[in-house]
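Of the protein chains in this complex, one is absent; all others appear in place.
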Amino acid sequence: MFYSQAVNIALEEELTRDPDVFILGEDIGIYGGAFGVTKGLYEKFGPQRIRETPISENSFTGMAVGAAMLGLRPVVEIMFMDFLALALDQLLNSAGKIHYMYNGQLKVPMVLRTPGGAKGGYGPSHSQMLSSMLLGIPGLKIVAPSTPRQVKGILKSAIRDDNPVVVIENKRLYPQQGEVPEGEYLLPLDKAEVLSPGTDMSILTYSAMTPLCLAVKEAVRELGWDPEIVDLVSLQPLDRESIFKSVRKTGRVLIVEEACLTGGIGAEVSALIAEHCLDALEAPVMRLGAADVPIPSSLALEKYVLPQIEDIVKAVQQLREY
Amino acid sequence: MFYSQAVNIALEEELTRDPDVFILGEDIGIYGGAFGVTKGLYEKFGPQRIRETPISENSFTGMAVGAAMLGLRPVVEIMFMDFLALALDQLLNSAGKIHYMYNGQLKVPMVLRTPGGAKGGYGPSHSQMLSSMLLGIPGLKIVAPSTPRQVKGILKSAIRDDNPVVVIENKRLYPQQGEVPEGEYLLPLDKAEVLSPGTDMSILTYSAMTPLCLAVKEAVRELGWDPEIVDLVSLQPLDRESIFKSVRKTGRVLIVEEACLTGGIGAEVSALIAEHCLDALEAPVMRLGAADVPIPSSLALEKYVLPQIEDIVKAVQQLREY
Amino acid sequence: MEFPEQTLLDCYARMCLIRAFEEKLAELFSQGLLGGTSHFCIGQEACAVGVITAAREDDWLISNHRGHGHLLARGLELQKVMSELLGRSDGYCGGRGGSQHLSAPEKFFLGTNGITGGGLPIATGAALALQYRGSTQVAIVFFGDGASNQGTFHESLNMASLWKLPVLYVCENNRYGMSNPVEKACAGGRVSARAQAYCLPADTADGSDVEAVAQAASKALEQVRSGAGPFLLELLTYRHCGHSKNDPRIYRSKTEEQQMWERDCLRITRDKLLRRGIPDSRLEQLKTQAAEQVQAAAQQSLQAPFSSREETLAGVFA
Partner (left out) sequence: MEFPEQTLLDCYARMCLIRAFEEKLAELFSQGLLGGTSHFCIGQEACAVGVITAAREDDWLISNHRGHGHLLARGLELQKVMSELLGRSDGYCGGRGGSQHLSAPEKFFLGTNGITGGGLPIATGAALALQYRGSTQVAIVFFGDGASNQGTFHESLNMASLWKLPVLYVCENNRYGMSNPVEKACAGGRVSARAQAYCLPADTADGSDVEAVAQAASKALEQVRSGAGPFLLELLTYRHCGHSKNDPRIYRSKTEEQQMWERDCLRITRDKLLRRGIPDSRLEQLKTQAAEQVQAAAQQSLQAPFSSREETLAGVFA
């Protein structure tokens, strides 16, 4: 099943299970969303439950907050993660704060789904992985599942969670295939996943970089190298236990992400490791991320900006040889 | 001279020097700004140069971008840093990208000034230090001067810089006093400053935490401890050279900031140190920041959330004793 | 609308309470007992009391930074409000929210809001939830003339109109957004004139006449409750006080201020009651009672404890 289908099925199952769940966003109706993720839902659930909005990101996100405060469970779609900046105020100053600042009197059980990342040639305003923009917002949970299985289990859990959860999908992941358990399948929102155990080093990654890192593992196998691939899955909170366990096991760390290197999730992960596992480190923690430049439209240029398999292989080699 | 006066004088000097410089923001006219920073400018320069806007943060920030593209040098004031989220789209998707994505054909010589931080009792939506929200935005320069002298030199340079520069001021710093050179005084936008040399450890800090760290230095002197206080001043780019130099000298690092700990500037600084100075570290890098919760309104509660002098002293002791 | 005598008396009492409450806050500020900042609604009490009197008790209220009138008109417990503003653990939000972030869902008070214009989408979303559930409740949101220039105003009213959501938008046009006169911030100077852009019905009422406010609000609410969709009600009012704690009010003339005191809503209501034959002494008594209530609440709150460090660091997530 495609990643995009897994999202679709998770939505459909939750819409069926709980009448308080509804979706809102742009072109999510008969159009089925810019990436076809919501296809068929409008026909099945109608305009109340699949509510197509005008292009007003800030306010329809704020409306989700208001509806959630009254007990509904809105699932907002922001068509491209790049547009999240328009809606950030309501995430920062409302959604993330309400439960705490109103002292637990109200909660905000909403989900915001949005695809980050570069699909190839979409250019500066349609390609960004803005995961780190959200990291410093207390009160938000942030997850970035990388496989069809994960996204089904995570999205269903996110919808049932009583807190605002941002689910970062990825345009490059939508057409990826994988097995997905049928029916009820829930994953915790705060757990990393060791996708491929190894001994040489820990590669910590998430979202569209995960399949790349798995491919790197295959590529370096013949050299006798054996990295452990840890999918962070949850970016807030980070699953410290799993991260530290892997680091203590391997002693070497490479963090790979699609967000800009500077100020990325990798910075926080690296800082946590430096605080808690310094003694276990056999080499400096390495980070790979997008170059600190806007993402060019030209496909030929895009690849210089985003981490490629070769870049990861090179980093793995460097880290081994340190 | 007060910090707020230093800002005022920098603005006045630049407005006088260059007719292309103008200010826009809310209540910056005869009211003089929410913190009195622009007092007297309206009377001197009139409504064209001191342009008072409606409450429309997103659009007046975008207008500054447009005006800067045509060669003016707007200085935007966002009244509280918390409101920056409303204007983030134009910083992220326009200001930071234009020079690069249009391949150098256009530049955006604008400044955005905004006071972050808690003044005491302003509560969840009026107290945040959102420095890290901006860190992952390529194309922005971010500075956070901590003294009247610094803010004068930095703001004047920022206004003359051909790139978008975010100047983070601080409500708690406005009433602080210090000497300020008269007339032409420019500071580089990319340099940290060792405010007080020391030998024991490096305390890396910025904005309103700087005076606190200096006070800590005084407080621990009698114990015979001698931390080096490095004011980062520039958050993007970080002055790696100065940071690494201090770390190599002392071998121990404490980072102190007012932003939420998770995903803060400290994360990036710590990650850089772990990448480049691992061998020099005699102890894990420690970070202090705001607790990952919204900032409560109650003064009594606020102090539990933000780093206090005692917290810093405790951290210094821990780090020494490691 | 002519209120029955008792209703008008109740309104007057409530307005006195709000006024006394804020006067007490000013005192606490000057004594250094109250931190942070706070926005008084002195002069605008009739807006809050008029609209909320016209509303059902279970209509959801969404307020802004200037919310003391709204929450006291809704009948939140004085002492718990006072404690909240004084940052105490027995406040509505344990001292976390303060004046600009105060909610009391059991009173259908969804919350004050520190972001200008930030409450508009929230109210619109609350109305969506009410419609979704087939409720006859209405969401009522208060905002200022200044807030009407935020993009959220446009986006929210447009969506509410498209979907016929049960929301009453109440703009308290007090002529200024902080120091900025409405004519300089809001093209045309009248917020209700913007309604037609969204095909919304709108009305304007004299915000210093509590009966006029209630009448307009009643009509509007009836329409909204009937399923006709949202309504924009503009109340022309004035804040006698400064925008917030330290406002020297240099952006307007003393003459204007004096003229507006003549139209003070408490004074107008008082005159109405006197004309109806209520003795002055009874009205004085209401004022005194209000002051006493407020005094008692403050005294009690000042004794209340603060939350502990442990409590303060907990509760980010539900």
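By written order: A, B and C. Residues from 1 in each chain.
Operating definition for what follows: contacts are C-beta pairs under 8 Å (C-beta built on N, C-alpha and C of every residue); 3 or more make two chains touch, one makes a residue touch a chain.
Bear in mind the structure is a predicted one, so any value in this text is a computation, not a measurement.
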Open item on the list: Quick check: which displayed chains does the absent chain contact?
Closed with: A, B, C
- [ ] Using the definition of touch stated at the top, determine which of A:Gly123, A:Gly178 or A:Gly251 touches the missing chain.
- [x] A:Gly123
TODO: Return the single residue from B:Gly121, B:Pro138 or B:Pro227 that touches the missing chain.
DONE: B:Pro138
TODO: Return the single residue from A:Glu26, A:Glu193 or A:Glu268 that touches the missing chain.
DONE: A:Glu26
Open item on the list: Contact with the hidden chain only, please: which chain C residues?
Closed with: 149-155, 157-158, 161-162, 184-188, 193-194, 196-200
Task: For chain A, residues in touch with the removed chain - done: 26-27, 29-31, 34, 52-56, 58-59, 82-83, 86, 120-126, 291-294, 296-301, 304-305
Task: Positions on chain B where the hidden chain makes contact - done: 22, 48, 51, 53-54, 56, 58-72, 74, 89-90, 93-94, 97-109, 138-139, 141, 162-163
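In the analysis below, only the chains that are shown with their structure count from here on.
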Task: Innermost chain, taking as reference the mean of every protein Cα atom displayed - done: B
- [ ] Among all other chains, pick the one whose mean CA position is farthest from the mean CA position of chain B.
- [x] C
Open item on the list: Rounded to a whole Å, what is the gap between the Cα centroids of chain A and chain C?
Closed with: 40
- [ ] Take the average of all CA coordinates in chain A, do the same for chain B, and state the distance between these two points in whole angstrom.
- [x] 29
Open item on the list: Going by the contact rule already set, what residues in chain C reach two or more other chains?
Closed with: 94, 96-97, 101, 113-115, 118, 151, 315-316
Open item on the list: Among all residues of chain B, which ones touch two or more of the remaining chains?
Closed with: 58, 82-83, 86, 123-125, 292-294, 296-297
